[in-house]
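Of the protein chains in this complex, one is absent; all others appear in place.
Chain lettering (A, B and C) follows the sequence in which the chains are written, and residue indices restart at 1 in each chain.
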């Protein structure tokens, strides 16, 4: 933000620092220093470290290749942004873990930060275009010097995947080894630990399970929905049966039966559990119900912000998968696919990660299969309305302002 | 590039290293180490420095504000990319300074690297969208801690401006001081030095002055062009005079006279020098001629790549000015304009930099005023053709392959 | 969406159509037709019109210029998207005008559609990059054929400006004429009418005036805020006075007085009205209060979605101003600035529109000047909390589901 003046409200500076009595003396010193210079842009950003960390292997080996600098800077920029994504991700997980999310006021933070991750991933997609100004031939000139370093070793990216909820038991092995075994001991430890913490997926799952309206002795969304859907399908069948026989009628009847099967599967908890066990579904049955409830009642004030959250979570999933795909395309360009000559496992490895098994919020996408016409969505009556509107009040037992730094 | 395998051609590694006999022993050690691990991604990128340089002032002052992390990372990412832009810029200037550009083979490098700068600036424009996920209210929570640091103090950005050719005598003062006086001694020195080196503008100017075809005793482009243009305008006038009197005729005659004045100014060297002295033009008269020659004959094989270069230079100018404008927009949003209450000089300062006086290649844009119909562009006859085609041969007295690392 | 199967749920088609009894016969016919082919992609999109509307003036004049096709298609794409922006804008204005916005459930629609406008403008900024593949020289080859047509004559863009709230009395004249006099009678009429309809600015203003919490006999936000701010500044002054005399103390005292003046102006309704009369502020005093209230209490569930709306409105303003600036840059490149030779008024005209007087939601930006530390924002006590949470219930006198097609 070159030229940005950061608004020099020195006197406020004093005031706030005085609020913290134990450091009032220091703060005065601080002010005096500031008047003679004080905090300086480059020191604040630690640019002495940031812009001096570009050491070219090719230069060390006596054959400096111009483009290696771009290669380094691009990867460092990726890592800087991964750091930021982890920062946002950890803060959101913390809000969920600490139960602060029960205070609906924290939903703004959750949404803003998740949305920020979305914006960062969009930038990271655009960033490929810069690295792609380097051709395969430019890369060839120095790629040997980098051996055996590999982008697979990006600790932050693996952490990020783990914390969002990429399932470790579905990970494609790399170099024929468990993914963690490609890291140093300390890093491997770090990764193991991240596997054991609650993932964003799990935290969202628990939150979805608490969606108001799911209670069987309350609004009983799931029960009402099941009744409505099968009544709807029954009527469709009736209408269809009254039509004169025709090829079209046959087709439509077949379609209707297929549709019925799909919905039968939706209300079949055992089938759900089976799909979970095979990794085709990732959330609990209850959480799925919560998500569908939010979908259908997204316009209720209580559900507008939750609906945005679900949308952003799908954005993240989509962007991560696009990131992987763009990466595959770039690697293909840089090192070829070995043309079936049995070469690089790198390209094949990367291609294998562009699959639904790396998708975390796949259930949110697949719910699109289970939509029903608006007129068959169970109606909210005034008492339910109230219930929904009041819900946050019930949760809001907070008095003091929440900690901004969570 | 997570997962990218960098193509492990270990044996080639050996071969090339052996070419450098003085370090053959080391290289073997290198290889042995590699087999037990060797170069590691995180070490290569010095991530221990890159991802540990985010120290929040708000946290130091005992009031950690979540969003300050984004503020730091965004600025660090800008500085990383500024480093890369400087890297490309210096290498291009070096090719020009050393005279390597006379070997036309180096034009590919020049063009590729200038185009890379274009791509980086495009990314930097997109990057604003990430910082804009922080609202004025979020910024307010920590902006006092940053005082008096200012983005104006970005050394790299000022260097970049100087090296491209932003004229220092046209710089808007900052904090009522000469721009250099806002920096520490060593940095100020660095800036002064950059002012004294040849700028990209000057180097391009010299290169344009050498454009083949400008020689008065040769193709004499400028002389031929002047003749053609005034013959064209004379004929237009003749035709117009033969038309019956009408309001339209009057209008067109007035327009024609205006047009003639514009072209008279083009061939008036004194007027050119005057415009240079006031800063409205930046290039020599001869360089301007070269640029227009390249414009008109851009399809000649000899001029295709030079034409791309001129286009990219305009891209850089445009992107830098857009970058400044986006910056102004963001600062307005973050700290307001003070609403005429006489507050922040920051917003006003920034607005003043979004003007043509910070444009470096403004002459290339303004040449659009001096275009003529294709049929009035002086024809190349076969001997000139040959001349143009052969030109690079004349220059190419090189034998050894040029240094790749320039 | 090549290949997208649009999910052929034929039987549902039947069901819904049967709900509308008066056309049940037609619907059957419709189905039969569908089975033999039915709706076809190209017919649906009227591609016979869309992709046959590219008529090159240069070709009509016997001198076909390849790049004119790009020029036409780009402008048509702009107009298509302007149509979409108007569609969203009109629907949002309708929700406000009809009072449907009092049903908080409609806020999701409002926000989604305003956000969609933001996304469209982002695309339109990217779109310049395509037209910029045409150089000034390519444009020169056909631009004479287009005379005197001018992009100024884009009816949809002028409508869009009017409906958002660009003030017509601040419009820069074009061709020395009132902007409407550059249009045909029917279009001019259309524009005049759009000036007389409520603008998005006015509708948002009225909505902000109703912000709960502003009531003087209720929470009395404005009164409480004034008290707090001056108490805060008084304490700052006290603290400052106790410090030993120093240059720094003088500076800080001066800064404090300046700050106090800024806040005095905030609570000075007469001054506000004066700024409105000069066009420096655009919203009513009450609306400004509402906006600041939403800023300060943005984390309250009731205010999260309104806060997003204010943010998106600023996005639109910023994007429109960036669009104008990018446009200026492109025109500079295409036709030059005439280099002070008194030529094209076009470039000068466009530059004059890139100013704050074309900004619509400028007040929302400038509120950033009036922020205060969190601890001085008036506290909500439990009764106010309830008030805020319940507010939407009070408004929600609706029973039937709102019309989706508004």
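What we mean here is this: a residue touches a chain if its C-beta (ideal position, glycine included) is under 8 Å from a C-beta of that chain, and two chains touch if they have at least 3 such contacts.
Note that the coordinates shown come from a computational prediction; the quantities given were computed from them, not determined experimentally.
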| item | value |
| --- | --- |
| Contacts of the hidden chain among displayed chains | A, B, C |
| Contact residue for the chain not shown (choose from B:93, B:298, B:327 or B:351) | B:298 |
| For subunit B, residues in touch with the removed chain | 8-12, 14-16, 18-19, 31-32, 35, 104-109, 111, 235-236, 239-240, 243, 247-248, 251-253, 255-256, 259, 298-302, 304-305, 307, 373-374, 385-386, 389-390, 392-393, 396, 401, 404 |
| Contacts of subunit A with the absent chain, listed as residue ranges | 135-137, 140-141, 258, 261-262, 265, 275, 280-281, 295-296, 298, 311, 314, 318, 321-322, 325-326, 329, 332-343, 356, 365-371, 374 |
| In subunit C, positions touching the absent partner | 1-10, 12-13, 16-17, 20, 23, 34, 37-47, 49-51, 53-55, 57, 59, 61-66, 69-70, 72-84, 87, 91, 112-113, 115-116, 119-120, 122-123, 126-127, 129-131, 133, 141, 143-157, 174, 184, 187, 327, 330-331, 334-335, 344-346, 349-350, 353, 404-406 |
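Please note the rule applied: only the chains that are shown with their structure count from here on.
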| item | value |
| --- | --- |
| Same vs different contact residues, subunit A with subunit B, by half of numbers used | same |
| Distance from subunit C to subunit A - Cα centre to Cα centre, in angstrom | 29 |
| Subunit B and subunit C: spacing of chain centres that average the CA atoms, whole Å | 33 |
| Length of the line joining the C-alpha centres of subunit A and subunit B, rounded to whole Å | 37 |
| Residues of subunit C touching at least two other chains | 298, 374 |
